[in-house]
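Read through the structure below, which is laid out as structure tokens, and then see the notes.
Missing here: one protein chain of the complex. Every other protein chain is in place.
Coming up: subunit A.
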Amino acid sequence: MIRLDNVSKTYVLKGRHGGIARTVPALKHVDFHVPAGRIHGVIGLSGAGKSTLIRCVNLLERPTTGTVTVDGRELTGLSRQALNQARHGMGMIFQHFNLLTNRTVFANVALPLELMGMPRGEIRERVTPLLELVGLADKASQYPAQLSGGQKQRVAIARALASRPKVLLCDEATSALDPQTTGSILALLRDINQKLGLTILLITHEMEVVKSICHRVSLISDGELVEEADVGDFFTAPQTRLGREFLNDFLKLEPPRALIERLEASPGHNTHPVVRLAFRGDAVASPLVSRLARECGVDVSILQAKVESIQERTLGLMIAELMGPAEKTREALDYLESHDLQVEVLGHVQRNA
């Protein structure tokens, strides 16, 4: 439904006082495809190129090179007029909602239809059910300034859906909302995806958003897509360092500060390893900790643990200290690795310290 082929975007910044112009690459050779009916998330830190990427899809930013194809039509080759036509088939919502302040809720939702030249009567028939869909039928004659952030985003969603698009682009749509409101907006988007079969591309810096509604996720860093995976895979085994950082940050599973200060990089004469364990699939259900104690003769002190459920898959995470003689703990690590656990040795601590 959405296809980007070798898309690059380079900004040219004029030097000050007639100095030499600088070029800043914002996107580098991005290849990217979202099949129809899917919710695809692009996650990255600020400045990574997320906004440029999503703006390239409806050509609010024109790529320097490469082609953008939406619903079988190559947008990059269209005339201005044809592009405006094609844009009627794509809705977009924004972080700061971008509602017209001097139009009522009703008139805001009606705007894209007015732009298409639809007659008044038809507009009314189209807008009313949309306001019902987003739960704001009673606010039709209010102005955006009278609404809360979540309500404004609902109006923006109704507006984006008014032209019955096949694609919805969400530019940090929940970043300006509190967690509760975020949840309800995401639920609405999921609902729309299921009911209307809409293809959704969203960009975000929040793992929570990806976790709760995306089917697939791409990780963007410095203008490049560095990783792409199904959400279940990404949350259980990110392939890149940046992916792991996002995940750790999301799970907030860091060893306690007091422990970090005592951690040594290499094993000493009298030390225990501290490990981070990630369980997935069958491993979650098996009693590995007690087996470690029984079969390897190693005591396990659990420092932190967490179980997350991500799209019907379970992910367990644990930070633990393995206590026992050096060769026994070595054996225990091998045992864990052989049982499909991801083991990361964080460091070593002095015994009885």
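Heads up, the rule we're going with is that a contact is a pair of C-beta atoms (placed from the backbone, for glycine too) under 8 Å apart; a residue touches a chain by one contact, two chains touch by 3 or more; residues count from 1.
Heads up, the rule we're going with is that contacts and distances are computed from a predicted model.
Missing from the rendering is one chain, named in UniProt as "Methionine ABC transporter permease MetI" (options: "Methionine ABC transporter permease MetI", "NADH-quinone oxidoreductase subunit H", "Sulfurtransferase complex subunit TusC" or "3-phenylpropionate/trans-cinnamate dioxygenase beta subunit"). The residue touching the chain not shown here, chosen from A:Phe32, A:Phe94 or A:Phe279, is A:Phe94.
The missing chain, though absent from the display, is touched by one residue of A:Glu74, A:Glu114 or A:Asp178; that residue is A:Glu114. The set of subunit A residues touching the chain not shown comprises 58, 60, 83-88, 90-92, 94, 96, 98-103, 111-112, 114-116, 143-145, 163, 169.
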